[in-house]
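Could you have a look at this structure, given as structure tokens, before my questions?
With one protein chain held back, the other chains of the complex are shown just where they sit.
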């Protein structure tokens, strides 16, 4: 999974009906290249600035109640920035 | 998902029969390396210059009425460029 | 999907039986890093120098008559190099 | 699969219910760009500093007793750093 920081929201009025009901959040990777910002679906209620755990590709489906065309999904809010060695 | 800008169309006369009926659009990533242009299938009707939301890999299938060999699919048209912090 | 140019063929005599019957073609990405050459399976009959459309990962399976261990498959031959803005 | 070194743990109290029961570990790639640290789920009991083998994407599911939204899973602890040529 990827650790990322919530940067903002994405609003899409004309969208696929299977996307309705998801909040779409901009996520900046915590490790690696911070410019590779992506969009993750959220139902947990992550807020701007929070550090989250994102799963990708088809494994998103195992967190959902029904199938949805989302290749990144927020599966957890991280309690504190990780401290290598602990 | 990836945010991208529609750059143009791709025309393919000799193609897999399961691709028939999809518009094939060139998409430039909005974040990250803009040279990594790719092709996404579209049925929403996105136009050149519009900012779109693209899902990838097998999760494309959850937006389709029938299975199709497309690893990138436009699932939404974004209302306005995202403003980090909102 | 990825746009790529056919560079040559790959011959493998000792191979997985589910790969029998596919032509294996070297593909150079048209956009992005041209050094990231990969191998795609083909049944359409793409020739060297042709510009093709490749789908990846599990979505290859939706173009096949039977499942096969191929993570890149040529789903179309592109009529002409894309012209951004059209 | 990816070879990586365990760097630490990630704690998430508010998380998807299908993630409960997994240890979440920070993994630094052993080859390639060491900055691309990611999070893998673990049930084998890998410890900090150990070299592990990680499978990714949907193939994680074939190691699990029940489906879970994890795109990286530790499938083995490596006995010793690999020695190219052996």
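Order of writing sets the chain letters: A, B, C and D. Residues in each chain are counted from 1.
Here is the rule we use: contacts are C-beta pairs under 8 Å (C-beta built on N, C-alpha and C of every residue); 3 or more make two chains touch, one makes a residue touch a chain.
Quick caveat, the model's predicted, so the values are computed rather than measured.
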{"item": "Sites on chain D contacted by the missing partner chain, in the whole complex", "value": "1-3, 31-32, 44, 53, 55-63, 73, 75-80, 82-86"}
{"item": "Interface residues of chain C (partner: the chain not displayed)", "value": "7-16, 18-19, 24, 26, 33, 35-41, 48, 57-58, 60-61, 67-72"}
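Convention: only the chains that are shown with their structure count from here on.
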{"item": "Computed distance of Cα centres, chain C from chain A, in Å", "value": "31"}
{"item": "Residues of chain D engaged with two or more neighbouring chains", "value": "58"}
